[in-house]
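Only one protein chain is missing; all other protein chains are in place.
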Amino acid sequence: MASETGESIRPRGAYIPWDHLPVERETVAGVATVLPVVVLYVLIAVFPIAFAFWASLHNIHTLNPEWKWVGLENYREVMNIATFWGSLWRGIVYMVGSTLIQLVVGLWMALVLNRITRGQKLLTAVVFTAYLIPTIIVSLVALRVFDPPGGVFQMMGAEWFNLWSSQTAPLGSRGWAMRLLILIGSWKFAVFVTIFTLAQLRAIPDRFYEAAKICGANRWQMFRDITLPRLMGIVLVVVLLRSIFMFNKFDIIWQLTQGGPGNATTTLPVLAYKTVYTDQAYGLANAIAVVMFLFLLASAVVYFKIFNPSEEVETTT
Amino acid sequence: MPDIEIRDLTKVYEESGNRIVAVDDVDLTIEDGEFVTLVGPSGCGKTTTLRCVAGLNKPTSGTIKFGDRDVTDKPVQERNIALLFQDIALYPHMSVEENMAYGLKIAGFSREERMARVEEAAELLQITDQLKKMPADLSGGQQQRVALGRSLVRDPEIFLFDEPMSDLDAKLKAELRPVVEKVTDEIGCPTLYVTHDQEEAMTMSDRVAVINDGKLAQVAPPKEVYDEPASQFVSQFIGQPSTQFFDGNVRAVNGTAELAVGGYEYDLARDGLEGWAGESVRVGLRPQYITVSKDPAAGIPATHLLDEPLGDATHSFFETEFGEIVVVTDPDFEGEGKEYSLVFQDEYIQLFDTDSGVRIA
Amino acid sequence: MPDIEIRDLTKVYEESGNRIVAVDDVDLTIEDGEFVTLVGPSGCGKTTTLRCVAGLNKPTSGTIKFGDRDVTDKPVQERNIALLFQDIALYPHMSVEENMAYGLKIAGFSREERMARVEEAAELLQITDQLKKMPADLSGGQQQRVALGRSLVRDPEIFLFDEPMSDLDAKLKAELRPVVEKVTDEIGCPTLYVTHDQEEAMTMSDRVAVINDGKLAQVAPPKEVYDEPASQFVSQFIGQPSTQFFDGNVRAVNGTAELAVGGYEYDLARDGLEGWAGESVRVGLRPQYITVSKDPAAGIPATHLLDEPLGDATHSFFETEFGEIVVVTDPDFEGEGKEYSLVFQDEYIQLFDTDSGVRIA
Amino acid sequence: LGGGGGDGDVHFITDYYNSQWEQLWGELESEFEDETDIPMNIEEGGMSGTQEGRLAQLIQSGNPPDANTSTFDQVADIWETGQLDTVNDVVSSIEEVNGEINTNAFLGEGDELYQIPHGLYVSNFQYRADIYEQLGLEEPKTFQDVLDNAQAIDEADDVDARGYGLAGMPTGKSQDEFLVLLASAGVSGIGLRWKDPDAREELEIHFPEEEVTTVLQYMKELSQYSPDPTSIGWAESLSQWVQGQYAQCYHLNAWPVGVTALTAEAQDSDALRGLAEATQVRAYPTWGEIDKDENWLSAPAPDGYHVFSNGDRPEDVKQWFEWLYADSMERTVRFYEADPGRFLPTYSDVIESDAFQSQGIFEAHPHLLEKLQYCQDEIWGNHYGSVDEANISSPESLYMQRQWFYGEMVNSVVTDSMTVQEAYEWGLGQLEQAFQEAQETFG
Partner (left out) sequence: MSQKEPPGGIFGLSYDRETGLFEALKLVSTAIIVLVGAWPIYWMTQLAFTEYGTVENRITVFPTPDIFTLNNFTVITEPEMYTYMFNTVVVAIGTIVTVVIVSLLAGYGLARLQFPQKENFARILLIGYLFSPIVIGIPLYQIWRSIGLLGTRVGLIIALSAVSMPFAVWLMWKYIMTIPEAHEEAAWVDGASRWRGFRDVVVPQCRPAIIAAALFAFALAWNDFTFAQILLPQTDTTTFAPGILRAMGQAQFLPDAYLMAISLAMTLPPLLFAYFMQSYLLKGFQVRAL
């Protein structure tokens, strides 16, 4: 167990050549504490990423173990796949759309949950549950309620709001699939925003609001001048995380629409998956994955440059 | 500017079935320009009173008027007050300047006017070179100056303070006290200053309101509170080291009242002692007015325990039949654990009812 | 039990390229059973010194011995010390009892013995009925008592305190001081007590070590530090209100030295002034030894600014050619903004070198 | 715990998996292990679409399974890259017990067999006789009849079921349905034909615009009367049939009947028994003017086991299959009992055997046996192989069948992602590209 090395005192009598090591004892202990993390990280991130990059330089038929070196050929092909740019665009639509909704709804829920007095605990629990239940359950329920026979939302959309005909399956319709995916994803993941912002809201002392009230501030002004700035740091972080997660989201899309109808909900992860298993092009799929990664990396760097969430976080602590 | 009139103010907290009477029928008027300090031990209801005046709490009963205006039910935003908190509520995400200008911004002042007023206040408080900093970069004392400035610029009708200095150390407190006085003078509005530090109360106020357990015990100028406390509680609370207490008996001797404490008798020429002959009373005396005699028979026998030399005086602790007694002795005194006796300077003796603690004479 | 010997202790922090000399060549011996207070302004290196003694920091150079044992490189666990922190470091997740017993548990004492010792300490500290509570339910003063108790039960060889009372208010401090003294007496080991509050230093210590900017300025018993400060810094730091300073000149008149301050001359029969004829000196005088005269010509002219009545005395502020001067006046004094003059009681005058601040006479 | 590609044991992935299969496999596995000491590791691969993923994972990690089940076209490229082993010996011993293989579909080149066949899939049309009767509908003879019936059912107020269950998931059933409809319309489903029908040496693309667009258009119209086609694949179509969600569909053998019958017994539900009885099986109607002799269906798709030559224990797995099928007719029959109605046995003696015909499920549902026999005799017998040159079995054609763009075309059309014309052009492009690849690989 690594923690044993975290001990700083020497057992009396026993000789441990701590003081003769070329590095400080504390350094050794410090490195030891993060060693398990490093090992896990190498296993789960470094190695697979390196593998994916290596694979992306080959032409690989999925059902053939032989790899044919093609260099950057796959990357050129990625740029030329008809569906790549469309998928990138849909991925961005999905990411931006659902992140925005999650942000607004999540923030709003946090504000409400923070203020209600009765039933707060129960309602908070129910809201949090949305984030905790397996995605597959969300998909199952969504499939049920949007299914034409017996689907309550399908019925409401058709009969109450005239959004679609009573026979249409909204999740199978070009016009609605993406919108509904965004909404369903937001239902589940807005809570992520709520959890973080609610925690921050709870940490804002009343005295700030009292001081503002004394200055004559109304509720909007208090929200704008106290609540929002206090939340800014965490909101920036949450937006970043959510954007990344949503951009990479695969399971819920696959479960609900498999990227369809047509390509209407094919985002890059879905495209990569289809490229592997439907087009049998494993090398190409890895090239798509690497491109996705680079895209996210570049976006994250830009994001940090513009907003610098870490600094924001520090100054408002 | 108006005065503050607090009438029959009562505030009861209901908490999980418990009724806590935090403020009990308090009556207090603060004249325009007057500086009144509300002082009392922790939990006695000071903050609650102040928050009712500010409008942050709703009184259970009673009224609060600013001049002619009954504000009892007005929201805090409409009261035009300034309030300084114990935990300095500067907005951590705004610079000092923005903090100070915030109230003006809400009130809709133009940028220039805001800057001008902030500049002016900053000068008064000597924080001009701190204006661009963030609150986190300031020391506690500087932060309270900024908070003061924030109140100052808004030119409030009423100034309220809730232990603004309790987190500062003695040196900073001493430094900041004159600043607070200067600022409140400048604005010239009625000021209610809450503290549990009797030194602050004594040094800054026009009048001191001593509150205990939700009830006002005495409202009077500082010297009067010190010299003529209305009750045992006030006597003990005001003054450092605090008044020492003994048990005594009043006897009628030759038509005048005489006080017997531990075998010694003091001839007190006071009014109001007539009815008390034969009764037990609580005897209070400030440690400055107790003399230590080397002659163990000269007064109440006392065993020396401990000296706390302060340089210009020493606090000496003695064990007596009345418990541990502190006496202020001269700087060179060293008791060395010997036997002494304590002699009272009888003109300073205060007498209190044993049960109610009310001052008798 | 051993004494503590600190020899040539130096501690340098390297921080992003900066070298901060926090402790500079400090030499200090604390005898067995002695109570030494390390006092100085914020950031002067008190905590650093103490942490080196405790073993929580590693000295850059110098040695620390407990009796004959050189502990300089020993980890804190092997030093058998007790340490009280400023931010009362009670374990928030353990009850008072568990907190106090924790050290014993580590040391492997049986449950019964732990309980017995804790019981005993709790009695001494009068916290027997708090034993089952959690620290969060206690007041600051009670928490420090528990912390004291935690140290007490372990019967340490060395007792260290780092501003244990700085978060408490004046009343609680006064209450706790005798308790601390009782406990350290009880254990009877050498004690190093760090504070920036000169009152604590004065009242509790056998000797006071005044430290400034990492260097020891004076180590002496409290009275000596108060009456015979070794430097301007010590004079100013010790005593409240602090020593007032003026600019003066030494003149040789008739073979004896004479001091001129603002047009007034004082005849000082002091040794050591011989060489200073014609030089400027800094003149220090405690506010108790300055008399206010209604005659504006009797001394240094002074305009009254403000009174802070304390009951048994008043602190009066005056504007003079030497800046703002505080004088301790009698309780009834009311300056009312008039003109006065300040008269020095010349036997108490202290003289310092203008540049180095070293005491001359 | 057994690792997925567990080293040491015989790793066998199969989509013959439901609760009956699971139990059966369990029993057989322990019996076999007791007898031979060969440890078995039977993994459920999931239906087409999922199983490929699993296979890819295993192959890419250099650890292929020892055997799997699928139709031959699904392993065409595995076979082409030399990863499959011949199974002639196993098949001949099985034939001794169960009779000759009764298909001439592509199972390997020349005399080499690369599949141990288990059963055949015959494609057909299924409908609910009870609803037909209720609405007075006639059994359809042409595509147009199917469409008219679908409309009538869909519009009938007192019928809950939708008119047709059209598969529109991009992979899986939609592909099969499209290919069969094309064949019924008189063209080779996969869009290839012999350059010279007599020489049968070289294939060429034949994807006639008119026929293909007409079939696509037909499917698009059918989709109007179907529950969300994008959510219908093999599994969904069965489950939804049992739940009575549609009245007509394309399917294989008497699979819907079998599943309904099984569920009816499991739940002891008379309603479901009724539904099973009411499920009728007919050859898929043709394109009106074309008679059944012009149907381009050439042979039912054989499904069975493939042995990987680079697996850990190819010989042991062959022993396993021999043990399974060549032991006795009784044991063989158990496989068909596990999933009744899904397969037509490939071995000629099985279906007529007593063991087969006396299965419990057939006693309860004679209708089911009848339908199976009907599939074999009537549909296979009369509707397959009528056009000689439709038989284009070859590596290339197999390779083309495992492309998913056909299904994707259907999907695009039913979801309005493309017009029929666009879908055709897109599909043709895909076809040309894939065919070129096929020629490069197999040519």
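Labels for the chains are A, B, C and D, by order of writing; each one numbers its residues from 1.
Please note the rule applied: a residue touches a chain if its C-beta (ideal position, glycine included) is under 8 Å from a C-beta of that chain, and two chains touch if they have at least 3 such contacts.
Since this is a predicted model, take the numbers as computed values, not measurements.
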Consider the whole complex, including the chain that is not shown, and state which of B:46, B:93 or B:117 touches that chain. B:117
Touch as defined at the start, partner being the missing chain; which of A:75, A:131 or A:307 qualifies? A:131
Listed residues D:10, D:113 or D:242, member touching the removed chain: D:242
Only one of D:36, D:57, D:373 or D:419 touches the unshown chain, namely D:57
For subunit D, residues in touch with the removed chain: 1-6, 15, 17-19, 22, 43-44, 46-47, 50, 54, 56-57, 60-63, 160, 235, 238-239, 242-243, 245, 259, 262-263
Absent chain, residues of subunit A that touch it: 2-4, 6-9, 24, 26-27, 29-34, 36-37, 40-41, 43-45, 47-49, 51-52, 108-109, 112-113, 115-116, 121-138, 140-141, 143-145, 147, 149-152, 155, 187, 195-196, 198-200, 202-203, 216, 218-220, 233-234, 237, 241, 244-245, 248, 250-251, 255, 268-269, 272-273, 282, 285-286, 289, 292-293, 296-297, 300, 309-310, 313-314, 316-317
Under the stated touch rule, tell me which residues of subunit B contact the chain that is not displayed. 75, 77-78, 80, 106-109, 117, 155
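Convention: only the chains that are shown with their structure count from here on.
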Between the Cα centroids of subunit C and subunit D the separation in whole angstrom comes to 93
Indicate the whole-number Å distance between the mean C-alpha point of subunit A and the mean C-alpha point of subunit B. 56
Roughly how far is subunit B from subunit C, going centre to centre by Cα mean, in whole Å? 27
If you look at subunit C, which of its residues touch at least two other chains? none
Residues of subunit D that touch two or more other chains sit at none
Interface residues, subunit A side, partner subunit B - complex: 205, 207-208, 210-218, 221, 225-226, 229-230, 232, 315-317
Under the touch definition given earlier, write down the residues of subunit C that touch subunit B in their complex. 139, 166, 169-170, 174, 177-178, 181, 196-197, 199, 202-204, 222-223, 226-227, 238-241, 286, 288, 306, 308-312, 315, 317, 328, 331-332
For the complex, give me every residue of subunit B touching subunit A. 54, 56, 75-78, 80-83, 85, 87, 89, 91-94, 102-103, 106-107, 134, 136, 150, 154
